[in-house]
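The complex is shown incomplete by one protein chain, all other protein chains being positioned as in the whole.
A and B are the chain letters, set down in written order, and residue numbers restart from 1 in every chain.
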Amino acid sequence: MRFTLNGTTISLDVLGTRRLLDVLREDLHLTGTKEGCGEGECGACSVLIDGQVVDSCLVAIGQVEGRDVVTVEGLALPDGRLSRLQQAFIEHGAAQCGICTPGMLLAAQVLIEQSRRLTADDVREGLAGNLCRCTGYTKIIDAVLSCTK
Amino acid sequence: MSSPPPPPLASAVGRSVPRREGAAKVTGAARYTDDLVVRDAWFGKTVRSTVPRGRIRSITLDPAFDWTHVVVVTAADIPGDNVVQLIRDDQPVLAPRGGEIRHKEEPILLLAAADRGTLEEAARHIRIEYEVAEPVYALEQATEVFSTVEIGKGEVVEDVEDLKDVEVVERTFRVGLQEQLYIEPQGAIAIPESDGSIKVIGSLQCPYYVHRALKRALKLTDQQAVVIQAETGGGFGGKEEYPSIVAVHAALLARKAGRPVRLIYDRHEDLAATTKRHPGVITHRTAVKKDGTLLSQDIEIVLDGGAYCTLTPVVLSRAAIHAAGAYSCPNVRIRARAVATNTPPNGAFRGFGAPQSLFAAELMVEHVAERLGMSSVDLRRRWMLRLGDTTATGQVLTESVGSELVLDAALKAAPRVGTSARRHVRRGRGLSLVFHGSGFTGSGEKKLQGTIGFEALADGTFRILTASTEIGQGTKTIFCQLAADALGVGLDKIGLAPQDTSLVPDSGPTVASRTAMIVGRLVQEAAAEVKKRLSREKAPFRVEKSYIQPDSIHWDETTYRGDAYPVYAWACTIADVEVDLTTGAVRVTDLVTAVDCGKALHPVMAEGQIEGGCLQAVGWATIEEIKMKDGGYQNDRLATYLIPTALDAPRIRTILVENPYSQGPFGAKGIGELPMDGPAPAIIAAIHDATGVWLDEVPATPEKVLAACASR
Partner (left out) sequence: MLHARTVRPEPEALLDLWSLHELKGVRRTGDVLEIAAAEPYTGIIASPDVQQHLPALAAAARTIGAAQIQNRGTLGGNLANASPAGDTLPVLLAYDAVVVTDRRSIAIDEFFTGYRKTALQSDELITAVRFPRGRQVAFRKVGTRAAQAISKIVMAVSRHPGRGGARIAIGSVAEVPLRARRAEAALERNDIEGAIAAVAEDIRPIDDVRSTAAYRRAVTQHVLRELLVRE
């Protein structure tokens, strides 16, 4: 099967029923995407498929044929510098233990790409599928709001 | 003409500098245990008891299954002591054939195989038969006592019949289980070396706890056991002692398999089998004069330790010491005990007994205020401990008492209370005032003698050697800030050795709100010493600094009297709630908390600790409920154990109050656990303010709120 991953075309020969999460972590050695629960509750495994945030523990790799996948490894700028969102996470203290951070960044990325101006409540709703136990969410919301239009 | 001297470096301490490992965390480069690739590693699995109490009659490996591709470890394979090294030697690493089972999910066998499919198949071909015994669940029926604590001051008022103008208020409070819910589950990778040593890399808070456990069970020397902390995705106490079990299990498998073994828990196993916050019952009997003078507090605490002792005596100790609350009372009697039940063992969770006892203490203030027809804020102002006052253990508070500071700061910052636009929603506000001892209780720090190393390297940089772990709270960042300022160099000159027991000395566990205050102070002192030595000696060289208890601290372990903690941190929390009378659901809309932290070494990180701790307490008070069934947790998936999402979380406003402590680095006090203590009683008080009902327990679920409102 073929799909685009962080801008590059990938060809794989894998069992189609395997989880996208496992293919990313084990076959492609991209361990930025995390497993927190394996049941679509915590969002630590969030990736973007065609610009939408999904739980990769619930997606079969076969379903990704021809799609455009983005993981946390694809968020930095082409020259390696951190994106504005990644910088904001560091500046605002939005990452503590960091395990929820990759998934949170991807869910946030979708939010900040929206053309409308976001409120704090919009951000809370957009991040409701990403559990964080360290931060109380306050600084995550601050970081995301600092990047909206 | 000489060029002007360079401007002095901006002080790092007190500035919210970028997190040391922040870039790695936001790019996905940070490597947590399961991210590590280890060649030729097999996967491990724990086979656990399905009964809560009994004896293992037989263990049968189905002969129809091909066991040649599976490694099986039983208690018979343990080379050292079949004991999880902690306080009491009561918990086995693995329950042996013929041995006793004391709780559901108790580990019996370990399996390793090359792939997870084979592992699951193998597990399905094991049959364990038990002789079941009658389990004990109810606290009232528990007969085994893990520990007791008695604290006495003066004489409590017993007989009030002859006393005029005295009111006695008596209430009983219940506090529930809580799961730490670190988003990264428990896990360890054990790697056997050809020389007989074993290296364990894991998700953990205390490398040397794990080190001791490995030495004991696998009969290894100090050098043969090597423990390395990987980047850890949250701990909150849940990775204080439990990782010793995971590590020893992984090591036993690796030793028998002769190859590395990855033992990574999935969320279900983690929820079902690992330690939780001690639930319990706390009873208060408080005597006051009708004018509001506090006369006596008579307090009884019973905590459920689960099946094995683990850290229960220390949890009970902290619960007892904080039980009278942040108040000055001439007559106090605290009788606390922790008992055993046939449920999975309970263990460390942020706050460590204090959230439980402070919950009760704070609500007592509300109940007394209600009885007297007085404002509970006024009552707190009258009763609160101030500089020079004496605590329940007889400790005179000689410095850094922020009680009134935080009360005033929170009251000033609280938003105006509005009324709800919706007919069936009631708003309410509650307040709490709490304190929390920073550092180990009593002589704990003295016994531990935590030690750090500090190196001046030949290239002009410096390296901190500490076993204190980064688990999100900012250890690495603040240690570098402290070192940089003590040396007068830039942050870029400071590095840290990995948390690897073969490289760093034992600075003690990353617990008890001690890392910044106790270990940070050692870092500061070591850096200062290195700076002095550099004036007469060239790098490279290394110094070590060990904790020396100040002479002013006196604690009597046998009478439980004296200076229980070096210093206390203080917090006042105001919670605003909305109660939906249609459903009984409680939504915490705003939380304001003022915290006396001594000195905010890193303001953003200090706020982060407070905000995160507050939300954990909000969860404990509202939606984090664990229902038991036959000695096991019904809430054993993330779909059924619920923590707050971003949509549930209140707006949290943090006010940092700096009231320095002379022995802390730059005046800093430990605050890691304090945020857990305030929100729950404030929320219960707010629910009462909104509805008129008192729920003297947590979690205050909608079911309980609705029933209480209906019976009004």
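Some points to look at:
In the analysis below, contacts are C-beta pairs under 8 Å (C-beta built on N, C-alpha and C of every residue); 3 or more make two chains touch, one makes a residue touch a chain.
This one's a predicted model, so the numbers in the text were calculated from it and none came from an experiment.
Considering the complete complex, the chain that is not shown touches A, B. Across the entire complex, the residue among A:32, A:74 or A:126 in touch with the chain not shown is A:126. Remark: the residues of subunit A touching the chain excluded from display are 16-17, 19, 39-41, 43, 46, 49, 52-55, 57-60, 62-63, 65-66, 107, 110, 125-130. Touching the omitted chain from subunit B are residues 424, 581-585, 587, 623, 627, 634-635, 639-640, 642, 644-648, 702-703, 706-707, 710.
We take it that only the chains that are shown with their structure count from here on.
Mean C-alpha positions place subunit A and subunit B at a centre distance of 29 Å.
Listed in rising order, the residues of subunit B touching subunit A in the complex are 16, 18-19, 21-32, 34-35, 37, 180-185, 231-236, 266-267, 471-474, 604-605, 607-608, 611-616, 637-639, 643, 645-647, 649, 651-652. Residue ranges of subunit A in contact with subunit B, taken from their complex: 25, 29-39, 41-42, 44, 71-73, 75-76, 82, 86, 89-93, 95-102, 105, 120, 123-125, 127-141.
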